[in-house]
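Removed from the display is one protein chain of the complex; every other protein chain stays in position.
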């Protein structure tokens, strides 16, 4: 249950009323407002809450019932959710400083807003390339400083956070950790923006509840990144539901990103999936781009080359103008 | 195995060669060419086919290996697949002549190209409205004659065909009959255009093989209509995979339609799903539109009203100009 | 809405009351009782039904609310649902009289109760063996007469019914026709027992509603045959949910069959799937058995040989004694 004082002046009264009640509660500050969270979930007993100066909401902090207007998340000099399509591009995995510098410079020239790159890689088998780790993070920092592009990179365990802090601008939580609640709670304690992917076997409700783990810690800088779900179809890698974005829009104020690279599984389909995502209203795209995709150490089949990315970015920018 | 003579002049030689071989074969005429079909599927034994004047193809008639250029399907005065977005609109079920006439006139005014309407309705339970049957077909004919819009309506059993013949311009095979092979074979013997939906639990490969049942009878007038598939997500009715259209495009020359109404399940999402489908390259849209959706006898929640359709058609037409 | 007179004597009064009301209804005879069916589905308006001598049930005829005790379905000399495990065995497809006779005699010796065999085969592609058709039906009849085993065979269209009538003891509706409502309604008009498989993309509710199409015509001889559903798992052909049987048991009085051959997709797994189905309470098993599986014209990988079937039948019979 979320309890929102009608105005800041009422906050102490609400606090007192909750103190007087028998219920345990927690106060957080989110999007510039003070909110009270109780673990009291039953709506039947709302009347027992001795509060007249507040709204009582039984939906999540992610919900438009709590915050009507769409949220912007700021990452460096980039604002996600403000109307302009934000495009993060870069390699699946950071492989070397030269590689990353070349990719960073080229995607910037072509109009990318952010640099993506994996330093810690969650690979299905332990024998696949696991990423450069801390070295990769340092390369991201260097290329970011040089190009001016803010960065996004995936975290795999909360103990890695110290490497990200101050070096990476936005932390990505991948599909496999989308219900790693220990990690999500930890990130809720930090202010750093989070790009939260959906679990490949999760519903939208479960995904929004994963976001709630971050928001309820007081960190409202969450962007929901849709990367498709598991299905029986075997001609693509994951199924990318065009219904996901309108459902998210309706149920949540959080900005939305789409990752067309993973569901495509094959570079020939990436542009079409990106177009569909923009047409259905995404605020951001995250695209895998590699200087030499066929030789990539991971996801070789789905990464775009520079020519493919250049073509894609022109088309999606033009489309965004139309769909607004 | 499909055997295609290199040119018409060679056809008798190919025929003779196949006669001389021990293999059983069948000759059909498709897209203006003569083709030979054998039930011989193993590619290992191609060398035993005594043919030098033909191509031997172990993929389906739906494949771009058999026909490289995209196919157009003509329905009345409408050409599906020719570059212009074709929009079929109308009620889920025909409910009365007045209702259908009003809808037909209004969607025509707004720019629809075809009229859709169900006379025989495959409803999950036997106690739901089952459609007006033959009467509904006759109303479709009347409204078509009046408005000039060609019609599409669903068939549920091959024995109903006599009612469609001469009255309806395009036969729809619904999701629940997408692997009703007796029906598909029957339609393969007729020339009437078929709008073939995917089975809700079928892969794209299975769906293309359903089309093959029609094509291999000599009827090449098949449009593939994607209506989403089953998934674990419960916030929409079916999952609409944005990967489906690019996969179909790559693997088949047949034109593609998208039905955003059924996967949406809720009218608020229909426009967004339609936009995504157009952005990913659909040739046609089939949209449920009702004069009074809340009172509709079926699919009440997902049918658009006239205002909703008017808004949708403007947006998708504008989008089509951009995506080409 | 199902309206069941409290006793036979009250039936005319209930009939009169319904006549007096404005509602349309239909009387059927099912399981030796007279029932009235209305298309009136809203439970809110029950009070408007002017009936005091009847139960008004808003669930299906398949439901235990309509019939509390489990139903037995009699096929020839076999009773399905009576406590004894009924086993139907035989080839995926009838290939020749010799083949079928050999299989029929052998599976009978080993203890099978019924003979299964496909004459009309719903194959994913039109170029796969489509079955022997009417000839296959006649072979089934001949082997049944010789061995005394009642038969079950799949129908693909209602127009084929004439070939089954008098020749086959139980009609199978396959997964691909599980929502072919024209066929189901037709079979509801006949008394012949039906083995109704679930659609590969259907929920249990949808499947029970497919049974309702048959029951509501007055044919109560329906056995629900679970054959697995579509999923993302690729190491078997379909996913066989052990929850399906207890859910069916709870929600319906109809007897339950399990088909372990199709979900297994591979003969090595068939016995284990059969054991699981018996342990979860199935009344019947349908097993594909072939005299020479590796050379079978269809489903070669999943058919058991005689040795495999002999081993399976001993194990499942022994298990059935324990689970009761």
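Going by the order they are written in, the chains are A, B and C; count residues from 1 in each one.
Operating definition for what follows: a residue touches a chain if its C-beta (ideal position, glycine included) is under 8 Å from a C-beta of that chain, and two chains touch if they have at least 3 such contacts.
As the structure is a prediction and not an experimental result, all values here were calculated from the model.
Every shown chain touched by the omitted chain in the complete complex is listed here: A, B, C. Considering C:183, C:204, C:257 or C:284, the position touching the chain not shown turns out to be C:204 (whole complex).
Among A:180, A:236, A:261 or A:291, only A:180 touches the chain left out of the display. Of the listed residues C:32, C:166 or C:243, the one in contact with the hidden chain in the full complex is C:243. One chain is missing from the display, and on chain A it is touched by residues 1, 37, 39, 41, 60, 120, 122-129, 156-160, 176-177, 179-183, 185, 199-202, 206, 209, 212-213, 216, 229-230.
Panel shows chain C; residues 201, 203-205, 229, 231-236, 239-247, 250-251, 263-264, 268-269, 272-273, 275-281, 318-319, 322-323 of it touch the chain omitted from the view. Interface residues of chain B facing the missing partner chain: 230-232, 234.
Please note the rule applied: only the chains that are shown with their structure count from here on.
The angle of the rotation superposing chain B on chain C, based on CA atoms and rounded to the nearest 5, is 180 degrees. For the pair chain A and chain B, the distance between C-alpha centroids works out to 38 Å. In this assembly, the C-alpha centroid of chain B lies 31 Å from the C-alpha centroid of chain C.
Look at where the CA atoms of chain A average out and do the same for chain C: the two points lie 48 Å apart. Each of residues 231-232, 234 in chain A touches at least two other chains.
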